[in-house]
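Shown here: the complex without one of its protein chains, the others still in place.
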Amino acid sequence: MSVDLSVNIGGGLTLANPFIAASGCFGYGVEYAGVVDLGALGAVAVKGLFLDEREGHPPERIVETPSGMLNAIGLQGIGVRRFVAEKLPRLRECGAVVIVNICGSSIEEYAEVARILDGAEGVAAIELNISCPNIEKGGMMFGSSLRGTHDVVAAVRRVTRLPLIPKLTPNVTDVASFAVAARDAGADAVSLVNTFLAMAIDVETRRPRLSNVVGGLSGPAIRPIAVRMVHECRQAVSLPLIGMGGIMNAEDALEFIIAGATAVQVGTANFVDPFIWKKLLAGLTGYLRRHGLAGLTDVIGSLELPARNAPCA
Amino acid sequence: MSVDLSVNIGGGLTLANPFIAASGCFGYGVEYAGVVDLGALGAVAVKGLFLDEREGHPPERIVETPSGMLNAIGLQGIGVRRFVAEKLPRLRECGAVVIVNICGSSIEEYAEVARILDGAEGVAAIELNISCPNIEKGGMMFGSSLRGTHDVVAAVRRVTRLPLIPKLTPNVTDVASFAVAARDAGADAVSLVNTFLAMAIDVETRRPRLSNVVGGLSGPAIRPIAVRMVHECRQAVSLPLIGMGGIMNAEDALEFIIAGATAVQVGTANFVDPFIWKKLLAGLTGYLRRHGLAGLTDVIGSLELPARNAPCA
Amino acid sequence: MPVDVDAVVLSNARLSPDYNVLALAAPDIAIRAKPGQFVMVKPGRGDHPLLRRPFSVFEVLRDTGGVTGLSLLNKRIGVTTRTLFGLEPGAAVRCLGPLGRPFSPAAPPERAWMVAGGVGLAPFHGLAAALRARGVESTLFYGARSAGELFRLDAFRRLGVRLALATDDGSRGDHGRVTLPLERALRRLDPAVPLRLYACGPTPMMRAVTNLADAHGRRTEVSLEQVMGCGLGGCYSCVVPIRRGGEAPRFVRSCLDGPVFDGGTVVWDGLGAG
Partner (left out) sequence: MPVDVDAVVLSNARLSPDYNVLALAAPDIAIRAKPGQFVMVKPGRGDHPLLRRPFSVFEVLRDTGGVTGLSLLNKRIGVTTRTLFGLEPGAAVRCLGPLGRPFSPAAPPERAWMVAGGVGLAPFHGLAAALRARGVESTLFYGARSAGELFRLDAFRRLGVRLALATDDGSRGDHGRVTLPLERALRRLDPAVPLRLYACGPTPMMRAVTNLADAHGRRTEVSLEQVMGCGLGGCYSCVVPIRRGGEAPRFVRSCLDGPVFDGGTVVWDGLGAG
């Protein structure tokens, strides 16, 4: 039985399968060209880009925590222009479906970065990083206010027809309201979640373990929270959702998909196993076969909620 | 060298050591009387109590997740009056310092529960559970609005002189603003964090693993987020903070204390090892000795922040 | 009072691809364990898996010098049971117990019928030994998937237990559920002969046994398998809806008030999906 893994993530963009390399966890994609068949991935979300180059934070930039890791990379990057000139052609060659994750310290910067990408060849979609916990200005500043979210999304919407995917922060009281704000401002899909603001302390030196003091928590530790957030957003909007947070295997991905995600991103797991992608595809295909399902769309949002019953039946 | 582990957690309450059994993770304390010397703990925070008895949610009520667990107990409990009549005398006998965690579906209920406790013998402090993710009404409803937080704390403050410790939810954008609201309403200390709203799905049945669909995530997985929240609150208020979230050993406790917690609670770890308390005390004493410190107060909030420097030194 | 020991694995007998018997050097627990009680076990340190898991005490182990430990009858179903299956002698397992409310063993002239499904055999070795010590005539009704999963029959025979077997595939005993031989026996037994039943196994099986026994005017003690976070009454995860007297059902903690309950008091529909 052949199964159909393709998914439509909005804005007219169909992916051959739901597995996307998460931004910041896959360099610019080209680093992995020797290890992974980039064309076999649903898409590649490249590292967050500002208009200009950025150095990011000094080491230590990561620290491991129980079933997770903190990072405070600080969005080191080559800037959107060098990306278009130096990386995009190679990604095209590899047949990668490229989602470009963009950042800004101002609404104007977001719009400018988007405008440059709009004119470039080989960009499949823009993921709007309004949720990075690791920079002082921009990032989460926009993503943790409904107004900020709306305004950034609307501004970028005006300058591009590319599929537009704001990436939500989990560090808010009501993530679904942000999905609504993003939709109202013209988003084609939303992705969630970015990392959780967190910190670790070296008790011997009594210093933070990260040079930036705080960083973002990713990995399996956060998965149950991320799944809950996808579930909440699914009930609030009908936009395609791209779920992520601690996906280590096909079963984890299915939790997100069943909760309502159309596609998923895999970040931290790719550090542990750069060859994970084939395993994810095999696992998902096996699941569909085992359950006698023709396509992944039968699974998306298929969560069966219990009839609410009296506490003591 | 003898070291002084005693801490003052506000409202005139001094604990012999900083280790408190976390509410909901230690029954009413009496269940552990045969296993643990209750008098040797800094304090015991008993299971959340409403005015009346409650049945809680049907099973499944817990599920394990990476380095953590979800619970949706639904605050099953015997109600404050039975607690005072049946459990408090036994706790007094055991020499336990008792912190009573209280809940309500309305501000009036919170106040009524507090009033009853105020008149009871052997209550050392009231912990105000405005952060339980597992009930439909009350709980987090109050704890995730600044107004709600202020009003509940103020109402309870009016009916009791007992040390009053609102327990904050981590499921908010800016936890420090809630600490400020609690302080302004008359809290003597705040404790944080309660559990993170989360969910897990059985992909084979496509059903939630918990009968209540969502539950609260606790355990080591959340520790880095909880430490960050204590750090943020420390910078916003000078109230004593009681930190918790995934503490498994003395070193973990020290992360919270160095970040600014005056005392800590231990919940999930107590399930794994009910004999943990002696190990925590030994570990903490050893740390102070090793670092040549006379008392725990030298460690509280001793985090050394780096001078912010240019990204690329 | 329960104790917590770092118990060394004395032996690990693999009975089938899914079942093993793990002998642990935990004499302090074994010596106090009553039939039907359980231990909370954690094979590794560290956070994965985080929580302990409940296991019935299967055998109390003795040598000439006295009690040396206890064994667990383990069935592989997930992360901890997989680890327990794979352990080699010398490994250490944290083991807390004994915990919970035991069976109340029958006394002559009352007869005892134990009904086990699969790994539900675990609490009955200890019970059978206690019954024999009291001189109670006992029978084990034991169902499994196939003949290869009917374990330790000889041990029960040595304890003077009569056996009535059933397998899903008919490879031994009755072809089908263990309730087949049980029902037959219930029908045959003179209603005047005092009898008590004990059941442990999958929830639907315990429910069926309770109802069947009830229809013949017999009471059943069931040993329920709720998910347990702590085993000590701390977490309220393990609750079972119990109806006592004419009252509304109440959730009671099966780690303290159970795992053994009077089957007639259990509100079966309110048990978790399991």
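We call the chains A, B and C, going by the order they appear; numbering starts again at 1 in every chain.
Assume a residue touches a chain if its C-beta (ideal position, glycine included) is under 8 Å from a C-beta of that chain, and two chains touch if they have at least 3 such contacts.
Keep in mind the model is a prediction, meaning the values are calculated, not measured.
The chain not displayed here makes contact, within the full complex, with A, B, C. Among A:N71, A:N101, A:N129 or A:S144, only A:N71 touches the chain left out of the display.
Per the touch definition above, the residue from A:G10, A:G56 or A:P166 contacting the chain not shown is A:G56. Among A:G10, A:G24 or A:G42, only A:G24 touches the chain left out of the display. Note on the undisplayed chain: of the listed residues A:M248, A:L288 or A:L303, the one touching it is A:M248.
For chain A, the residues touching the absent chain in the complete assembly are 24-27, 31-32, 34-35, 47, 55-56, 58-64, 66-69, 71, 73, 76, 205, 207, 211, 219-220, 248, 268, 270-275. In the full complex, chain C touches the omitted chain through residues 46-48. Listed here are the chain B residues that touch the chain not shown: 66-67, 311-313.
Definition applied: only the chains that are shown with their structure count from here on.
Taking the mean of each chain's C-alpha atoms, the chain closest to the overall C-alpha centroid is B.
Taking the CA centroid of chain B as reference, the farthest chain centroid is that of C.
Chain A and chain C have Cα centroids lying 47 Å from one another. Between chain B and chain C, the centres computed from C-alpha atoms are 36 Å apart. Mean C-alpha positions place chain A and chain B at a centre distance of 33 Å.
Contact with two or more other chains is made by residues 55-56, 58, 66-68, 205, 207, 211, 219-220 of chain B.
Shown for chain C are the residues in touch with two or more other chains, namely 47-48, 241, 250-251, 270.
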